[in-house]
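I have a structure here, written as structure tokens, and I will follow up with some questions on it.
As you look at this complex, bear in mind that one protein chain is not there, while each of the others sits in place.
Right after this comes chain A.
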Amino acid sequence: MTTTTRTPVGHAATARPPASRPGTSRSGTATAVAVLTVALLGSVVAGISLGSAVIPLPDTLRYLGAALTGGTIGAEDVTQYSIVWDVRAPRVVLAAIVGAGLSVIGVAVQAMVRNPLADPFILGVSSGASVGASAVVSFGLFAGLGVYALSTAAFLGALLASALVYAAAHTRAGLTPLRLVLTGVALAYGFQALMSVIVFFAPFGETARSVMFWMLGSLGSATWQSLPVAAGAVVVAVVTLLRSGPSLDVLAMGDESAAGLGLDTTRLRRMLFLLTAVVTGALVSVSGAVGFVGLVMPHLVRIVAGASHRRVLTIAPLAGAVFLVWVDLASRTMFAPRELPLGVITALVGVPVFVLLLRRRGYLFGGR
């Protein structure tokens, strides 16, 4: 505690070597971003080229070039061009957007409630959305909106659920982490029960299956028209959260320390809550509830990048995007022509990888 040299030297002798973390320096982060950007571009092209019908890479690139630059293609190529540009490209881009969004929102939620088990769906967003979606699938709610009925109902359900969780969790002392988690989990059970009732009374037998498939996540309905809202939401999320990086670091110190460092924790939590509700709602409405990505991507990124939120939030969207592009590819090729729900693949692939990484790198979250 004093400035004598004895203390440091005495401790240095017993110091363990620092854990190696390739992404913790500024140049390390830049390298990770560069590598992941290249990987993302490659993954997107691969995702568009591969599928139940493989379209050779040169052709894929030619079609993409034609579509992006307004070039022309021959009449015999129209079918393949349509697969590349109208079917696969929006789907793969949506996979990247959803993967990026769920990853950064996962980081935000874990910071907001200071809980490593939190994911974007912990605030009842996905179960609320599923109530809206099942109402559409079962009873044709919002039929006037045509193809947008499902996503509109899901989005409204998500927002309504979040508003209820907020109202129930908010006290005069502001938003406390544990209250938020407990309220979110409890209300999620309520929404799931409501969804079950709706499905149970649905007039068509296929309803349960459709709802379940939607719940587990699918990008099958992606069109270019469904992208802008989700893309906008994710961009807003990434920019806002990157700006809040230091505040998120301070929040991680605990609420008492955060107050001592001059952070208004209630205001920050309110902002994070709103961001989570809107962005997750937007993502769920176009892709269903893709589990696991938002829970695990933040941890995987922290294992290589360390705890600093700004670094994690720089790398996580790219890593999440790459991951979900490949997950989507697997979902539509493994049992082609049948598709698996995304949530099945994310769990089957992600869980073993996550467990291995946790064990290998001496990753510490909440002590040893």
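To be clear about the criterion, contacts are C-beta pairs under 8 Å (C-beta built on N, C-alpha and C of every residue); 3 or more make two chains touch, one makes a residue touch a chain; residues count from 1.
Just so we're on the same page, contacts and distances are computed from a predicted model.
According to UniProt, the chain absent from the figure is "ABC transporter ATP-binding protein", selected among "Assimilatory nitrite reductase (NAD(P)H) large subunit", "Ligase-associated DNA damage response exonuclease", "Probable glycine dehydrogenase (decarboxylating) subunit 1" or "ABC transporter ATP-binding protein". Within the full complex, the residue among A:Ala39, A:Val185, A:Met253 or A:Met271 touching the omitted chain is A:Met253. Check A:Arg88, A:His170, A:Arg302 or A:Arg332 against the missing chain and you find that the one touching it is A:Arg302. For the chain left out of this panel, the touching residue among A:Ala168, A:Ala208 or A:Leu242 is A:Leu242.
By the touch definition given at the top, chain A reaches the unshown chain through residues 1-4, 7-8, 11-12, 15-16, 18-19, 24, 114, 116, 242-243, 245-247, 249-250, 252-257, 259-264, 302, 306-308, 310, 363-368.
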